[in-house]
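Selected chains only, in their assembly positions.
Chain nomenclature is as follows: A and B, assigned in order of appearance, with residue numbering initiated at 1 for each chain independently.
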């Protein structure tokens, strides 16, 4: 299946890319063992590539009040309601890895309401999914519900901003028919000591 | 009405902001005559601020196959179906200015299907609105329809990516209860020679 295209748009050759873009791609390859296709698909527009990963680092890589697993829950739940194959597969893998729970990626992708989550995490995903799918109905009442579940205002911003970033990301994946790497499907499927 | 809050989150004071963020804000103030609230609302997270405006510059400021007015049509039409007050008001003003048509901002915001547009522009907005609201149904067939209307593949990427960026932007505005500056409502309401 390796020969299937990873995008319906042209994908640049690594050697034709600006140095910083290439460096970023090499870094992720060293860390992950392969180059996630999103890097190659977005690289055809280096300025957009840089902006996207700067945003990603600011929200996902940066430490914050949300755990790594919780951030991935938001990505998986909101990408699932948008039926975004790339984001659900790639971030489902990260959710399994960061939570140490090999079942959680699929559970959150299929129906976050029945996943093995705390009530607080369920409230977090209810808010994120509402902002993802019905932004016009999201308002201060939803923020207050999150504060009631002991999220801080900064946490609320993170929940909303991660949802917003993947609203963008899902649409880029749909636009470009972005294909997830085969490697993602099997990652993190062996149970680990939970960290979530 | 000047005293109404522009965000439900804290808004930093200009003097507390990093130099580059402050510089960007001063630049837009000189150009526009006031500081659009989105700059102040997002500035509380400088890294996200930088990423957002880098993305904005890459897609909106940059010259491309789409005219300035066409880009604003996409922003207004997709923000309208998300009921995003900030983006519709601010970019409705820009659409009036760039098109020279004082009616077009309201027309596209209310119903792009009945606006005074070419069939090609109507097809562009049909695709953008579909990607905005039903990304799970967007696919290669929609891309082909755009190519049939003489958009290039690069134009298609622009249409999709602008839609994606404002999917993010709309959700940040809903999250923060972002209020548009009063100035936007009246801008561009005098007819100009059309440039669209």
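Here is the rule we go by: a contact is a pair of C-beta atoms (placed from the backbone, for glycine too) under 8 Å apart; a residue touches a chain by one contact, two chains touch by 3 or more.
Model, not experiment: these values are computed from the prediction.
Q: If 2 of the identical subunits are displayed, how many subunits does the entire complex have according to this structure file?
A: Number of identical chains in the whole complex: 6.
We adopt the following convention: only the chains that are shown with their structure count from here on.
Q: So how far apart, in whole Å, are chain A and chain B when each is placed at the average of its C-alpha atoms?
A: Whole-Å distance between the two chain centres: 24.
Q: Flag every residue of chain B that touches chain A in the complex, lowest number first.
A: 8-10, 45, 47-48, 50-52, 54-55, 57-59, 62, 82-84, 131-132, 135-136, 138-140, 143, 153, 156-157, 160-161, 163-165, 167-172, 174-177
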